[in-house]
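Step one of this worksheet: look at the structure below.
In this view, the complex is presented without one of its protein chains, the others remaining in place.
Right after this comes chain A.
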(Lines give C-alpha, C1' and ligand atoms only; values in the text may rest on other atoms or scores of the structure.)
Protein backbone atom coordinates (compact mmCIF):
# COMPACT_ATOMS: atom_id res chain seq x y z
CA UNK A 1 0.00 0.00 0.00
CA UNK A 2 1.12 3.49 -0.70
CA UNK A 3 1.54 6.20 1.87
CA UNK A 4 -1.26 8.27 0.40
CA UNK A 5 -3.96 5.91 1.64
CA UNK A 6 -4.34 7.60 5.02
CA UNK A 7 -4.67 11.07 3.60
CA UNK A 8 -8.14 12.55 4.18
CA UNK A 9 -10.29 12.82 1.11
CA UNK A 10 -10.74 16.57 1.30
CA UNK A 11 -7.03 17.16 1.25
CA UNK A 12 -6.62 14.88 -1.69
CA UNK A 13 -9.18 16.81 -3.65
CA UNK A 14 -7.81 20.25 -2.92
CA UNK A 15 -4.23 19.49 -3.79
CA UNK A 16 -2.83 17.61 -6.71
CA UNK A 17 -2.87 13.99 -5.60
CA UNK A 18 0.47 12.45 -4.90
CA UNK A 19 1.52 9.90 -7.47
CA UNK A 20 0.89 6.38 -6.26
CA UNK A 21 3.44 3.63 -6.30
CA UNK A 22 3.44 0.85 -8.85
CA UNK A 23 -0.28 0.45 -9.62
CA UNK A 24 0.00 -3.29 -10.34
CA UNK A 25 1.52 -4.05 -6.98
CA UNK A 26 -0.91 -1.88 -5.05
CA UNK A 27 -3.83 -3.46 -6.89
CA UNK A 28 -2.87 -6.85 -5.61
CA UNK A 29 -2.28 -5.57 -2.09
CA UNK A 30 -5.57 -3.73 -2.19
CA UNK A 31 -7.48 -6.81 -3.32
CA UNK A 32 -6.02 -8.87 -0.49
CA UNK A 33 -6.61 -6.13 2.08
CA UNK A 34 -10.21 -5.70 0.96
CA UNK A 35 -11.17 -9.33 0.65
CA UNK A 36 -9.34 -11.03 3.49
CA UNK A 37 -11.30 -9.50 6.43
CA UNK A 38 -14.58 -10.79 5.00
CA UNK A 39 -13.06 -14.18 4.22
CA UNK A 40 -11.52 -14.40 7.68
CA UNK A 41 -14.92 -13.84 9.29
CA UNK A 42 -16.40 -16.58 7.09
CA UNK A 43 -13.53 -18.93 7.86
CA UNK A 44 -13.91 -18.33 11.58
CA UNK A 45 -17.70 -18.48 11.75
CA UNK A 46 -18.61 -20.94 8.98
CA UNK A 47 -15.71 -23.08 7.85
CA UNK A 48 -13.98 -23.67 11.17
CA UNK A 49 -17.22 -24.68 12.96
CA UNK A 50 -18.03 -27.10 10.15
CA UNK A 51 -14.56 -28.63 10.35
CA UNK A 52 -15.00 -28.94 14.09
CA UNK A 53 -18.34 -30.64 13.55
CA UNK A 54 -16.63 -32.96 11.08
CA UNK A 55 -14.07 -33.88 13.74
CA UNK A 56 -16.75 -34.37 16.39
CA UNK A 57 -18.73 -36.59 14.05
CA UNK A 58 -16.01 -39.23 14.40
CA UNK A 59 -16.13 -39.14 18.20
CA UNK A 60 -18.55 -40.01 20.99
CA UNK A 61 -18.29 -36.50 22.43
CA UNK A 62 -21.14 -35.20 24.54
CA UNK A 63 -21.47 -31.52 25.38
CA UNK A 64 -22.62 -32.27 28.92
CA UNK A 65 -20.01 -34.84 29.93
CA UNK A 66 -16.74 -33.68 31.39
CA UNK A 67 -14.81 -36.52 29.80
CA UNK A 68 -13.11 -35.91 26.51
CA UNK A 69 -13.95 -37.35 23.13
CA UNK A 70 -13.08 -40.89 22.06
CA UNK A 71 -12.52 -41.69 18.44
CA UNK A 72 -15.22 -44.03 17.18
CA UNK A 73 -14.56 -44.04 13.44
CA UNK A 74 -17.64 -44.16 11.25
CA UNK A 75 -19.92 -45.50 14.00
CA UNK A 76 -21.97 -42.31 14.17
CA UNK A 77 -22.49 -42.31 10.44
CA UNK A 78 -23.56 -45.93 10.24
CA UNK A 79 -25.85 -45.32 13.21
CA UNK A 80 -27.53 -42.38 11.48
CA UNK A 81 -27.74 -43.96 8.04
CA UNK A 82 -29.11 -47.21 9.43
CA UNK A 83 -31.59 -45.68 11.85
CA UNK A 84 -35.24 -46.13 10.98
CA UNK A 85 -36.00 -42.99 12.99
CA UNK A 86 -33.83 -40.99 10.63
CA UNK A 87 -35.46 -42.62 7.60
CA UNK A 88 -38.82 -41.57 8.93
CA UNK A 89 -37.65 -37.94 9.33
CA UNK A 90 -36.14 -38.02 5.86
CA UNK A 91 -39.49 -39.10 4.46
CA UNK A 92 -41.31 -36.38 6.41
CA UNK A 93 -38.84 -33.80 5.13
CA UNK A 94 -39.22 -35.06 1.58
CA UNK A 95 -43.02 -34.87 1.73
CA UNK A 96 -42.78 -31.43 3.20
CA UNK A 97 -40.23 -30.11 0.69
CA UNK A 98 -42.01 -31.54 -2.35
CA UNK A 99 -45.49 -30.59 -1.14
CA UNK A 100 -44.62 -27.06 -0.09
CA UNK A 101 -42.44 -26.19 -3.06
CA UNK A 102 -44.92 -27.65 -5.53
CA UNK A 103 -47.85 -25.74 -4.04
CA UNK A 104 -45.83 -22.53 -3.88
CA UNK A 105 -44.72 -22.86 -7.46
CA UNK A 106 -48.18 -23.47 -8.85
CA UNK A 107 -49.78 -20.73 -6.76
CA UNK A 108 -46.92 -18.28 -7.12
CA UNK A 109 -46.74 -18.66 -10.85
CA UNK A 110 -50.51 -18.38 -11.22
CA UNK A 111 -50.62 -15.17 -9.21
CA UNK A 112 -47.69 -13.75 -11.18
CA UNK A 113 -49.41 -14.66 -14.43
CA UNK A 114 -52.66 -13.03 -13.34
CA UNK A 115 -50.86 -9.90 -12.17
CA UNK A 116 -48.83 -9.65 -15.36
CA UNK A 117 -52.05 -9.56 -17.38
CA UNK A 118 -53.31 -6.51 -15.53
CA UNK A 119 -52.34 -3.11 -16.81
CA UNK A 120 -53.29 -1.01 -13.82
CA UNK A 121 -52.43 -1.37 -10.14
CA UNK A 122 -49.70 -3.92 -10.68
CA UNK A 123 -47.22 -2.22 -8.39
CA UNK A 124 -49.68 -1.99 -5.50
CA UNK A 125 -50.89 -5.56 -6.04
CA UNK A 126 -47.36 -6.91 -6.08
CA UNK A 127 -46.46 -5.05 -2.90
CA UNK A 128 -49.54 -6.39 -1.11
CA UNK A 129 -48.81 -9.96 -2.12
CA UNK A 130 -45.25 -9.70 -0.85
CA UNK A 131 -46.13 -8.97 2.77
CA UNK A 132 -46.05 -12.59 4.11
CA UNK A 133 -42.56 -13.17 2.76
CA UNK A 134 -41.04 -10.32 4.72
CA UNK A 135 -42.40 -11.47 8.09
CA UNK A 136 -40.24 -13.34 10.54
CA UNK A 137 -40.95 -17.10 10.75
CA UNK A 138 -41.63 -16.47 14.43
CA UNK A 139 -44.45 -14.08 13.66
CA UNK A 140 -45.80 -16.34 10.93
CA UNK A 141 -45.59 -19.45 13.08
CA UNK A 142 -47.19 -17.88 16.15
CA UNK A 143 -49.92 -16.31 14.21
CA UNK A 144 -50.95 -19.38 12.33
CA UNK A 145 -50.84 -21.34 15.55
CA UNK A 146 -53.45 -18.94 16.87
CA UNK A 147 -55.55 -19.08 13.72
CA UNK A 148 -55.41 -22.86 13.54
CA UNK A 149 -56.29 -23.36 17.19
CA UNK A 150 -58.95 -26.04 17.44
CA UNK A 151 -61.20 -24.21 19.94
CA UNK A 152 -61.02 -20.48 19.25
CA UNK A 153 -59.04 -20.36 16.00
CA UNK A 154 -60.55 -18.28 13.26
CA UNK A 155 -60.13 -21.01 10.62
CA UNK A 156 -62.33 -23.45 12.51
CA UNK A 157 -64.73 -20.64 13.29
CA UNK A 158 -65.12 -19.92 9.59
CA UNK A 159 -65.44 -23.61 8.76
CA UNK A 160 -68.06 -23.85 11.51
CA UNK A 161 -70.19 -21.10 10.03
CA UNK A 162 -69.99 -22.94 6.70
CA UNK A 163 -71.33 -26.01 8.41
CA UNK A 164 -68.16 -28.03 8.75
CA UNK A 165 -66.99 -29.62 11.96
CA UNK A 166 -63.92 -28.63 13.93
CA UNK A 167 -60.57 -29.78 12.64
CA UNK A 168 -57.64 -30.32 15.00
CA UNK A 169 -55.15 -28.83 12.59
CA UNK A 170 -51.98 -29.06 14.61
CA UNK A 171 -52.71 -31.96 16.92
CA UNK A 172 -53.66 -34.74 14.51
CA UNK A 173 -51.04 -36.82 12.74
CA UNK A 174 -52.46 -36.33 9.27
CA UNK A 175 -53.41 -32.69 9.39
CA UNK A 176 -50.31 -31.42 11.22
CA UNK A 177 -47.89 -31.94 8.35
CA UNK A 178 -50.50 -30.61 5.96
CA UNK A 179 -50.90 -27.50 8.11
CA UNK A 180 -47.15 -27.01 8.11
CA UNK A 181 -47.12 -27.17 4.31
CA UNK A 182 -50.01 -24.72 4.11
CA UNK A 183 -48.31 -22.20 6.41
CA UNK A 184 -45.02 -22.45 4.57
CA UNK A 185 -46.88 -22.06 1.29
CA UNK A 186 -48.62 -18.98 2.62
CA UNK A 187 -45.32 -17.41 3.55
CA UNK A 188 -43.27 -18.32 0.49
CA UNK A 189 -45.71 -18.22 -2.44
CA UNK A 190 -44.84 -14.51 -2.76
CA UNK A 191 -41.20 -15.45 -3.30
CA UNK A 192 -41.99 -17.58 -6.34
CA UNK A 193 -44.50 -14.99 -7.48
CA UNK A 194 -41.94 -12.20 -7.32
CA UNK A 195 -39.37 -14.05 -9.39
CA UNK A 196 -41.91 -15.43 -11.86
CA UNK A 197 -43.23 -11.90 -12.29
CA UNK A 198 -39.72 -10.66 -13.01
CA UNK A 199 -39.48 -13.33 -15.70
CA UNK A 200 -42.93 -12.65 -17.12
CA UNK A 201 -42.37 -8.91 -17.47
CA UNK A 202 -39.09 -9.57 -19.27
CA UNK A 203 -40.78 -11.35 -22.17
CA UNK A 204 -40.36 -8.93 -25.06
CA UNK A 205 -43.60 -7.54 -26.44
CA UNK A 206 -42.73 -8.19 -30.07
CA UNK A 207 -42.94 -11.94 -29.50
CA UNK A 208 -46.57 -11.62 -28.50
CA UNK A 209 -47.23 -9.26 -31.38
CA UNK A 210 -45.73 -11.69 -33.84
CA UNK A 211 -47.82 -14.47 -32.34
CA UNK A 212 -51.03 -12.47 -32.61
CA UNK A 213 -50.26 -11.64 -36.27
CA UNK A 214 -49.98 -15.39 -36.83
CA UNK A 215 -53.31 -15.79 -35.02
CA UNK A 216 -51.67 -18.10 -32.55
CA UNK A 217 -53.98 -19.41 -29.85
CA UNK A 218 -53.73 -18.23 -26.27
CA UNK A 219 -52.46 -21.62 -25.16
CA UNK A 220 -49.87 -21.65 -27.93
CA UNK A 221 -48.60 -18.28 -26.80
CA UNK A 222 -48.39 -19.43 -23.21
CA UNK A 223 -46.80 -22.75 -24.06
CA UNK A 224 -44.29 -21.55 -26.65
CA UNK A 225 -43.50 -17.98 -25.63
CA UNK A 226 -44.31 -17.32 -21.98
CA UNK A 227 -43.25 -20.60 -20.41
CA UNK A 228 -39.86 -21.00 -22.14
CA UNK A 229 -38.97 -17.41 -21.28
CA UNK A 230 -39.93 -17.71 -17.62
CA UNK A 231 -38.82 -21.28 -16.98
CA UNK A 232 -35.11 -20.61 -16.29
CA UNK A 233 -35.87 -17.98 -13.65
CA UNK A 234 -38.64 -20.08 -12.18
CA UNK A 235 -36.28 -23.01 -11.81
CA UNK A 236 -33.84 -20.80 -9.91
CA UNK A 237 -36.62 -19.82 -7.53
CA UNK A 238 -37.74 -23.43 -7.10
CA UNK A 239 -34.24 -24.68 -6.33
CA UNK A 240 -33.70 -21.85 -3.91
CA UNK A 241 -36.92 -22.67 -2.10
CA UNK A 242 -36.11 -26.38 -2.04
CA UNK A 243 -32.82 -25.70 -0.25
CA UNK A 244 -34.54 -23.41 2.22
CA UNK A 245 -37.36 -25.87 2.83
CA UNK A 246 -34.87 -28.66 3.41
CA UNK A 247 -33.27 -26.69 6.25
CA UNK A 248 -36.59 -25.71 7.82
CA UNK A 249 -36.53 -25.52 11.57
CA UNK A 250 -38.16 -22.45 13.07
CA UNK A 251 -41.65 -23.00 11.74
CA UNK A 252 -41.72 -26.58 13.05
CA UNK A 253 -40.34 -25.44 16.39
CA UNK A 254 -43.10 -22.89 16.85
CA UNK A 255 -46.09 -24.50 15.15
CA UNK A 256 -45.90 -28.12 16.27
CA UNK A 257 -42.58 -28.82 18.04
CA UNK A 258 -42.43 -31.86 15.82
CA UNK A 259 -45.68 -33.28 17.13
CA UNK A 260 -48.09 -34.87 17.43
CA UNK A 261 -45.78 -37.79 18.09
CA UNK A 262 -43.02 -37.26 15.59
CA UNK A 263 -45.29 -36.67 12.61
CA UNK A 264 -43.90 -33.22 11.75
CA UNK A 265 -40.29 -33.74 12.76
CA UNK A 266 -38.09 -32.64 9.89
CA UNK A 267 -34.42 -33.59 9.69
CA UNK A 268 -33.39 -30.20 11.07
CA UNK A 269 -35.69 -30.61 14.03
CA UNK A 270 -34.41 -34.11 14.70
CA UNK A 271 -30.80 -32.90 14.65
CA UNK A 272 -31.78 -30.32 17.23
CA UNK A 273 -33.33 -32.96 19.45
CA UNK A 274 -30.33 -35.25 19.21
CA UNK A 275 -27.92 -32.38 19.89
CA UNK A 276 -29.66 -30.26 22.48
CA UNK A 277 -32.08 -32.63 24.20
CA UNK A 278 -30.17 -35.88 23.91
CA UNK A 279 -26.74 -34.23 24.15
CA UNK A 280 -25.26 -36.79 21.78
CA UNK A 281 -23.05 -34.14 20.25
CA UNK A 282 -20.94 -36.59 18.25
CA UNK A 283 -23.96 -38.30 16.71
CA UNK A 284 -25.68 -34.99 16.05
CA UNK A 285 -22.54 -33.72 14.33
CA UNK A 286 -22.49 -36.72 12.00
CA UNK A 287 -26.19 -36.17 11.35
CA UNK A 288 -25.50 -32.51 10.63
CA UNK A 289 -22.57 -33.25 8.34
CA UNK A 290 -24.78 -35.58 6.31
CA UNK A 291 -27.36 -32.80 6.01
CA UNK A 292 -24.64 -30.39 4.95
CA UNK A 293 -23.60 -32.85 2.24
CA UNK A 294 -27.15 -32.86 0.89
CA UNK A 295 -27.24 -29.07 0.98
CA UNK A 296 -23.88 -28.86 -0.77
CA UNK A 297 -25.11 -31.11 -3.57
CA UNK A 298 -28.34 -29.09 -3.92
CA UNK A 299 -26.43 -25.81 -3.76
CA UNK A 300 -23.99 -27.02 -6.40
CA UNK A 301 -26.87 -27.77 -8.74
CA UNK A 302 -28.28 -24.37 -8.02
CA UNK A 303 -25.02 -22.47 -8.48
CA UNK A 304 -24.04 -24.36 -11.62
CA UNK A 305 -27.40 -23.64 -13.14
CA UNK A 306 -27.23 -20.01 -12.07
CA UNK A 307 -23.81 -19.73 -13.63
CA UNK A 308 -25.03 -21.24 -16.88
CA UNK A 309 -27.94 -18.83 -16.92
CA UNK A 310 -25.72 -15.82 -16.35
CA UNK A 311 -23.35 -16.74 -19.13
CA UNK A 312 -26.07 -17.75 -21.55
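Here is the rule we use: a residue touches a chain if its C-beta (ideal position, glycine included) is under 8 Å from a C-beta of that chain, and two chains touch if they have at least 3 such contacts; residues count from 1.
In the analysis below, contacts and distances are computed from a predicted model.
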item	value
From "Carbohydrate ABC transporter permease", "Phenolic acid decarboxylase subunit D", "DNA ligase (ATP)" or "Binding-protein-dependent transport systems inner membrane component", the hidden chain's UniProt protein name	"Carbohydrate ABC transporter permease"
From A:72, A:227, A:243 or A:262, residue that would touch the chain that is not displayed	A:243
Residue of A:71, A:146 or A:220 touching the missing chain in the full complex	A:146
Missing-chain contacts mapped onto chain A	1-2, 4-5, 7, 9, 12-13, 16-20, 23, 26-28, 30-31, 34-35, 37-39, 41-42, 44-50, 52-53, 56, 63, 107, 110-111, 114-119, 122-123, 125-139, 141-147, 151-152, 154, 157-158, 160-161, 186, 189-191, 194-195, 197-203, 205, 208-209, 212, 218, 233, 236-237, 240, 243, 246-247, 249-250, 253-254, 268-269, 271-272, 275-276, 281, 284-285, 287-289, 291-292, 295-296, 298-300, 303, 306-307, 309-310
